[in-house]
Each structure stands twice: as structure tokens, then as C-alpha cells.
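First comes the structure, then the notes that go with it.
Heads up, one of the protein chains got dropped from this complex, but the rest are sitting where they should.
First chain written, first letter: the chains are A, B and C, and each begins at residue 1.
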């Protein structure tokens, strides 16, 4: 709607509207006075004194559609700097992809419904999701994000460490409960310094291993930036759940409308977008590193 | 130095200086031209074009001393709101405390060197650290943070979710690589919605379980807020390590000076301080929730 | 478009679109390659490397329509706190309203085209504008803003002084070049302390005079807040002007389209809106003055 003139950005805000032509607010009317377990119904009402029960309001992942648009623009900016960002589903329930991103063909991420670059594992993930869906239950999982080509020197040294910004961005995505930076498949807490230190092999930042995940002291070191993001199972179930209503009376509710049994595959573009937004911000900030 | 008059804060900045009477900058002179593996020496130099090699500059955890002072003030503010914050070491290497915080006597945290409220586990942690220290190696671990008494309604709904702010604050602490919010001992990714949803038992926010960790949709729900923070092993080892110097020549370095084999016990007050700072900010913001 | 549910704000962003059904972008096509004197054409192009020549882009006062909408919401918030805001044209060219706001009937502001509460002076202003318009020239002027009912204690003590925020907000309005806070019709620079000090007459902040304009040390004192804003004449003239084009060739341009000979009457709601936005921000900040 604004900000673009003859295919170039003008420096003005880029405005857009995504119309939801398929909204079904009535699917939510049975929730008007009840609080869904582990959902934001209760906390929104406590914070603001009222809430819009239709569609979950901003606590719905619909809110992230705008992030994906913004992320696409950030990616264009980053691509000009030689940075490429990919994310993929690396775990659904107990089905786990136990491979380093360097051993995967990332071009296959979008070739399957699970958005997992390993076709065999992807099939198991889809089967897991279908099994859960039949029961009306939901399941969690993990997404891995990879950024290649970030030069050394992005990120701030104290509160605005690059991985702290990435962590906050990921934790701001609906249903995210955990963030793990670097360390590949290795357990952080039980590792030893002699095993996980990344030995420099030249003075341009190349290292033998990359347990650091491409960032040291909050600042990128030129190696691949990678991290994993843990999602809880969706809280809205298609089965009956006990809860209370506004008056404290115990009631049973059951999800109506369209709810995912597993958000992981749909969250891949959101993780990519938020990665891009944080990196783009730090790219711009890096322009004042040295005068 | 400023900000306090007749024992009360004036609204002016509270200034203080912590003098380090025991600094030994010469302990670092052998590192002037070499990059310690997995340390910020290289990235600082790339970002700023120069670095202060003495003591590691701001990449040293010395920097966190100020955070602890600020956190103490934030805690006073929070205590007036009925909020109390505790943190403790819940893992050192492979030694793990497998108990819910409700089953622990948090008054015992500072009774031992490991800052672990379970005396038996604390002993094992100390033994683990001593074993590692003898080898000149280092070890990682995990700290758990508990906040009791936070009322429902703190936190913002989109980017500034309460747990996103807490996650960023934790990831800004030196050596932190992972953040896990809520879910107790349960694995997030493989859990099912029917198992981990927190069923409301009244209309004041009380729930049967607390997998949510006291926050839903980014906003506190009145239950205990808890999370765990994973620390990598310290990168400075007291054993020989290969690396390169500024000119790209391969050299061997060995830590001199005073370096911890395990930062976990010393990081407990930092985790508490950063928790307090984030909660205090959100407490102040919550004052405009409703007009 | 969003943010309001059953006539109440939800805490979500309040979104709206103002469609310009009467845009005439072709009126600007003769300016594509020329820089209007004293206009932002040149500086925008230097800053961004390109510009949208149609309608002046963001350097058009059209941009302020959104501020007026936002200001209306801020006013609703302030009204609940007992604050009312009025602005009026106090000077057009050499026609000046030499009266204190207390001696004016502010309900008459919108009764005339000049938006001046003194009907006689308003007539002279309209005549002055018509005279200028006939010549294809433009004229400057002054707007006075009055806020009644602001309680003592709003504003911050150092950089974010209340009048500094108001000054910045006014100077962000197109064509504003001057800001004068308090002092009524008195010249600031040549006044003496013994003449302009506001003597307290009770311990609730009432003062004999109000040269301070309702703020002392950056913080409101409970008296009427007033200031005047000086506008330059519009730079787009309906007469021929010399300038250069992109290639440095000297050309003559003449305003086409719809340009005001005097923006003052139309700027009254903008001044009110920006006053309201600054006061509303400081009202919210004032909620953490004391804990």
C-alpha cells in the first residue's frame, strides 16, 4: 500500500494488508466466557480487563503472518550482503533428525509437508502428526535455523548480544518454550571445555569445529549461525478438556474450528522471518562499529 | 555515589563504583596477539578494529558485577509487590538435581559451595568440579530460576512477551547457550497437549499443573515463574590449547591468572539479578495495562 | 480496522486507513526533475538516493492526517484525566492577536475560517490571507496551544522535559520553525527575574502569574500549559520561481495543484493532536513517578 515506487523502496514505511477471507469468528463463540487451558484467554483478560474471544485475537499465530512479510523484506536486504537463511523441522514428537545441517540438502525443505530436508525422516514426522491428529491430541517439536554468510562483527557486546536478540525473537513466537544456541547434537550442560572449544585454524575466524554456533561474546565470528527452537504442543485440543468459566464454574470445552495438531511445519517460515529481522537489525547497527 | 538521600531513592540515577583492588592485568599479556578458542578476543577485534586484551574487557564476567547491584535494587522494588526470586544450580556436568522446586528447601541454596539446595546433590557437584579442575579442564551446567508471587497481567502480548524478555536477559549472561521455559523435567518437543495443558481449577488462575511456567501468551498468570538456563563450559582452560595469532601463525596458549573450572555457582546471583531486572521492568510497564 | 471491540479499545494497535479519493498525482509531474526552493525535494533525494515526486510524498502535510486521528484518541484518554486541549491561530502575517488565552472565548475557535477565537481579529486574518492568495504568494503565522487541567508531576527532569517533548513534537510539524514556551506576550531574552518569577500563593502550586507556562524544571506544576508555534510561509508558490533541475540547469517552476497560501488555520488540529500525544505519553510515564 505504500513505501514502494517504481519497484524500489522509498525509505517510507512499507504498508500492506493481508485480508483473511476465510475467518470464522463464530467457531470461537463457545469460548466467550471460558478459559482454554494453557491458552492466553485468562492472561489477556487479567491484563487488559477485557478480551476479544473471536479467533484468539493476538494470541493466535495469525499474528505472525505480518512477521513473515517483514522477514521477506529483511531477507532481500540480507541476500545483498551474501547472507542466506534456512529453517527446517528437526523434531516432531519423538521423531528426531540427527544430522548436522552441513550433511543435509536444504533445497529439499519445502518438498514435503513436514518441512524437513531428510525425506525419510519427513515421512515419519508426517505419520506421527497424523497419528496424533486422529486422537484429537497435539504434539510439540523442534525447528533448526541456519544462517550462512554472516560476516564477523555483527552483534553487541553486553545486553544486545546477537544470540540474545535471536533468542528473544524466537521466544516471542507463539508456543515456543526453549532456545538452544550452537552445540549441535551435544548436551551443553554436561560438556567439557576441552571437548567443545572451537580451535582457530586461520586469522580470518575459520575454526575446526563450530560448537559456538557462529557467535562468540555476542558477536558473529563469520561461521554458520545455527540454533534450535523448541515448540510445545498446541494448547487447543479437538478433545474434551476441563476448565472453568468467568464465574469459576467448572465446565468442559472442546476445540472447534481449524486447529493444527502440530504447528512445527507451519512455523518454519516464521522462524526464518524472525531470524532475518534480527540479523537485518544487527547488520544496520554494524554500520557504526567503526567510524 | 548518587541517587539516594536520607535512605530513600530520589528518582535520580543511582551511581556506584566497584573498585577491583585485585586486578592482575599482566596475567593476560601473553594473550595480546593470540585469540583464545571460543572466546570473544577475535570477534571484538573484528567488530571494533581493536581490543583491550587485559582481563578480557567486557567479555569478562566481571561485567556482571554491576548487574548484580542493579538486580538487588530491582529485588527491593519487587519485594514490595510480594515477589521473591531465587535461583540455584540444578546441574553440573552429569550431576543433575531431579526435583521440582516445590520439593526443595530454597533457604539452603547458599549453605554450600555449589549453591544447590539439595545438600547431597551439592556434594556431588563440588566433587565433579574438583575433578575437572585437577585436569585443568572446565565443565558446563544448568541454573534454575524461580519467581514466586508475580501477579497475573505482567508482560506484553507480541514481541515483548515476558518469557522472551527473560530469555534475552539470560542469553546476555556470559557463557549462556540455552534457555528452557516451564515444562519442569519434561521434554518439550516430545510432549502431547493432553499431557501438558494446565487445567484451571478456579477463576483466579490457579491450575492443577504448571507446565506453562507461570506465563501464557507472554503474560504472567499468577503461578510460579520458572525456567532453566544452560551454561557452556568456560572457554579459558588451564591446559595447553592450539590457536592462531593475529598474523595467522599457529601457536599454543595456556590460561594464566584466575579462571573458574565451572561458572555455575558464581552465576546464581547473576541469574537472580537479571530475572529481577526483567520483572521490575514489566512491573512498571504493567501500571499502564488499564487506565 | 483493528483494536476496538464492542466500543472499547482492546490493548491491540488501533489501525485505520484514510483513503484520499481526490489525489491528483499528475499535478506534480512537472516537478519530477526539479527541486522546489525551500522544499524537501532536494534533501529527500540526497538522503535516500531517490524520491517519489508525486504529491511531495511524506514531506506533504498530508502525512499529518494520521497524527490528527491518533491525537483524537490521546485526547479521549486525557479528558478522562480532566485535561482539555485547545489551539488557535494567534498570528497571520502582521495580524496579531494580543490577548491572553484567559481573556478569550475558546469555544469560538472553530466559528470562522481563520480558527481564531477573536472574531474581529479573525476577519483581519482572513483578509490578509485573501490578499496574499491573489498575488500567488504565501504567508506565515503563529498558533497558540493551551492545555488546562494537567496535574503537577508530569514530565521528566533531564532530557525528556515536558516542554522539550512538546517542542520537538511541534518542530516535527511541516513548516514549523519556532517554538516559544510560556512568557505570554513578554520577550524572553530581555525580561528580568524580578519581573517574570511566578510567586507561589499556596502549597498546591497556584501562582500569581504564569510566565513559566505551567512547567518548571521540565515537570508540570498544575497551572495552564501554553506555548506558541511559529510557521513559515508555505514554500510552494503559485507564481514563477527560479530553481535548478537534477542536471543543474536553471529552470523556472510554478506551483500547480492545490496549495494553501497560509497553512495556519489547517494546522490548528495538528498542533492540538501533537500536544495531546505528548501529554498522553507523559501521563502514562507519570504512573511510575512513585511506587
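By definition in this document, a residue touches a chain if its C-beta (ideal position, glycine included) is under 8 Å from a C-beta of that chain, and two chains touch if they have at least 3 such contacts.
The model shown is predicted, which means the values in this text are computed figures rather than measured ones.
Residue in contact with the omitted chain (choice from C:11, C:71, C:117 or C:182): C:182.
Here the missing chain is touched by one residue of B:57, B:157, B:222 or B:261, and it is B:57. What subunit B contributes to its contact with the hidden chain is residues 1, 5, 8, 10-12, 17, 44, 47-48, 50-52, 57-58. Residues of subunit A that touch the chain left out of the display are 11-12, 77, 80, 157, 284, 287-289, 291. What subunit C contributes to its contact with the hidden chain is residues 35, 37-40, 42-44, 46-49, 58-59, 63, 91-94, 132, 135, 137-142, 152-153, 155, 157-161, 163-165, 167-169, 171-172, 174, 177-183, 188-194, 196-205, 207, 211-213, 215-222, 230-237, 239, 241-248, 286, 289-290.
In this section, only the chains that are shown with their structure count from here on.
If you average the CA atoms of subunit A and of subunit B, the two centres end up 23 Å from each other. Centre-to-centre separation of subunit B and subunit C, using mean CA positions: 48 Å. Counting partner chains per residue, subunit A has residues 44, 47-48, 58 touching two or more of them.
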